[in-house]
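The other protein chains are all here in position, but one chain of the complex has been omitted.
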Amino acid sequence: MRRWTTLLNIGTLTLCAVFLIVLPFFLRPYGVYILTLWAVMTVAAIGLNLTLGYAGQVSMAQAAFVGIGAYITALLTTHGWPFWSMYILAGIACFAIGWLLGYPALRVQHHYLAFVTLAFNTLLFLAFRNEEWLTGGNYGVSNIPRPPVLGWTTDPPRSFYFFCLANLGIVSVATWWLLRSPWGRAFVALRENPIRALSLGVDTRRYTLMAFALGAALGGISGVLYAPLVQFVDPVPFSLALSLNLLMMVVVGGSGYFFGPFLGAIVSVLLPEWLRFAEGYYLIGYALLVMVLIVFYPSGLMGLAERIIYRPQKTAAASATTAVPETAP
Amino acid sequence: MSDILQLFVAGLATGAIYALAAIGFTLLWQTSQTINFAQGEFVMLPAFFVLAALLYGVPFWLAVLIALALSVLILGVLFKVLLVDPMIRHGVLPLVIATIALALLLKEGVKELYSAEAQAFPPFGAAVNVSFFGATVALQSLVVLGVAIAVVASLQLFLNGTRTGRCMQATAQNPNAARTLGVPVDRMILYTFLINAALVAIASILVTPIYLAKFSNGEWLGLYAFIAAIVGGFNQVRGAIVGGLLLGVVDNFAAAYLSAQYRLAIPLLILIVVILFRPQGLLGRIEERTV
Partner (left out) sequence: MTPVLEVRDLRKSFGGIHAVDGASFEVCEGEILGIIGPNGSGKSTLFNCILGQLRPTAGEVRLDGRLVTGMRPCDLNRLGVSRTFQLLQVFPELSVRENLILAGQEHCGTMLSRLIGRRDAGLTPAADRMIEFFRLGHLADQKASGLSYGQQKLLDAAMAFMAGPRLVLLDEPAGGVNLTMLANLRDRLKAINVEQKSTFVVIEHNMEFVMALCQRIVVLAEGRIIAEGEPAAVRRDPKVIEAYLGH
């Protein structure tokens, strides 16, 4: 049984990978752009999944971190800085800011991080908009170049898509490796039973902080990719609305599941395109979808998939799960 | 000096409105561990109920009553039964996300189904100024303050003076203990939702004349409600009042003397400072460490 499911997993993954590589050849430039946007948003969602799905913290600042990464890249690459250094700058900056934000907030009450991140995102948006001398304010930063990779240009939409896809691949592998390490085990403990975890020496506060800071860094990396994608950066995308959208993305996909962000980003990026005919109503539809999904399937699309695929196995294990005391205490 | 007094009174007035929104928010958290991220949209919506009723030629006082009733029904009963009850057993997190989605739904719903433009909203005091301790103060501010004080006073009277009110307080402090004492906890929780719905409706009617009715009001209204609640002390109703008033006054002064672009930054900075240095809020108690 186990071997069958592993085979199924590998098979599905390979199929998806092939699909993602072949698809752009059948799409027009706008379609390729949407696909690339999906890849870039997934990176941000993977980061937020670490914070929300593994450490159980609501962060409303992921858009701010994407914005920091985007602005760093926009401002510096237009002044000739090499692209590879953007990863390092944005990653470290966002990690540090995440740590600084999270440290005091988590010392107190766990739900305070939500409010602190809410305030931070709004403050940063104001700063992006008002500090024209730095960010260009509402006029933004334009003509952001696309980076050459090993001598090849990524200017054409398809080339840039493959570049972003490769980035997504690397981020996925790194995250998978993180989650399989002792840190990943600590994250699971933190999520499933923080009291027990504490009693085993797991410093829940530090691991939560790490998850948040790493999630922020991934947000920054997403921003590094976003800037050359749109080639024009202004404050508008990095408002609270995107942070909330990313949150919903993670939850709809399945919070705490490895592939949740991928699915969630598909829904969030593609739904507006499909519902384009409905214009303003697509957001209403999206909100309703999220609400219905979370009321009936709080574990999101991945949870739903798991239930469908693993249902026969689950019922067998379920009878053993409820371990009842054998004698009255 | 008279300028300062004018700003102060106006600030108290808006602050009282924030306090109403913050009280409901705090009550929901205390009794049922519900963090309602749609609270801002809850304050935005009832004004549109009034406007819609007015479109049908209904007199203002009736429109207000209709809005109150609709608010209690939709933002109180339906909210609890359709959203909170199914979600609460999955923990706080899914409910938070659900209220975030609800906020989006309400905001976009009003935008699409009513209008994306800001709408004028009738005030119920004449637009005159009154002399108040030597300063010129808008009558509207005094009326708002008066109504808010009356509402809060009656709420306190209800909570402290009636049996139901005391049962609600018990539920807020310790639902399990209250249950063992025979308090109908679930009904008390329902009452909290109804009270919140009433409070946000009143707040809506008081605040909308000042800022016009717009679908996006919820964003900053919600922010002010959260900040007021946390700054005051998240586990205290009195804290919500103090937080709201403080916020209103500070915000008004900031708007007058500081750059308009960074007006919102002041409350946000206050929030961050409070969380850093006095996380239990001004009136709050340090909660038992559970983890």
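By written order: A and B. Residues from 1 in each chain.
The rule is short, and it goes like this: a residue touches a chain if its C-beta (ideal position, glycine included) is under 8 Å from a C-beta of that chain, and two chains touch if they have at least 3 such contacts.
Small disclaimer: the values here were computed from a predicted structure and weren't measured.
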{"item": "Candidate in contact with the missing chain, chosen from A:Trp183, A:Phe258, A:Tyr282 or A:Tyr297", "value": "A:Trp183"}
{"item": "Touching residue (missing chain; options A:Asp155, A:Glu192 or A:Glu273)", "value": "A:Glu192"}
{"item": "Contact with the hidden chain (one of A:Val22, A:Leu150 or A:Leu200)", "value": "A:Leu200"}
{"item": "Positions on subunit A contacted by the hidden chain, ascending", "value": "178, 180-183, 185-186, 188-189, 192-193, 195-204, 206, 210, 317, 320-321, 323-329"}
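We take it that only the chains that are shown with their structure count from here on.
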{"item": "Centroid spacing, where centroids are CA-atom means, of subunit A and subunit B in whole angstrom", "value": "32"}
{"item": "Touching residues (chain side subunit B, partner subunit A) in the complex", "value": "35, 82-83, 86-87, 90, 92-94, 96-98, 100-105, 108-109, 111-112, 219, 223, 226-227, 230, 259, 261-262, 264-265, 268-269, 271-272, 275-276, 279-280, 287, 290-291"}
{"item": "In the complex with subunit B, residue positions of subunit A that touch it", "value": "52, 56, 58, 104-105, 107-112, 114-116, 118-120, 122-123, 126, 129-130, 194-195, 198, 204, 240, 244, 247-248, 251, 255, 280-281, 283-284, 286-288, 290-291, 294-295, 298"}
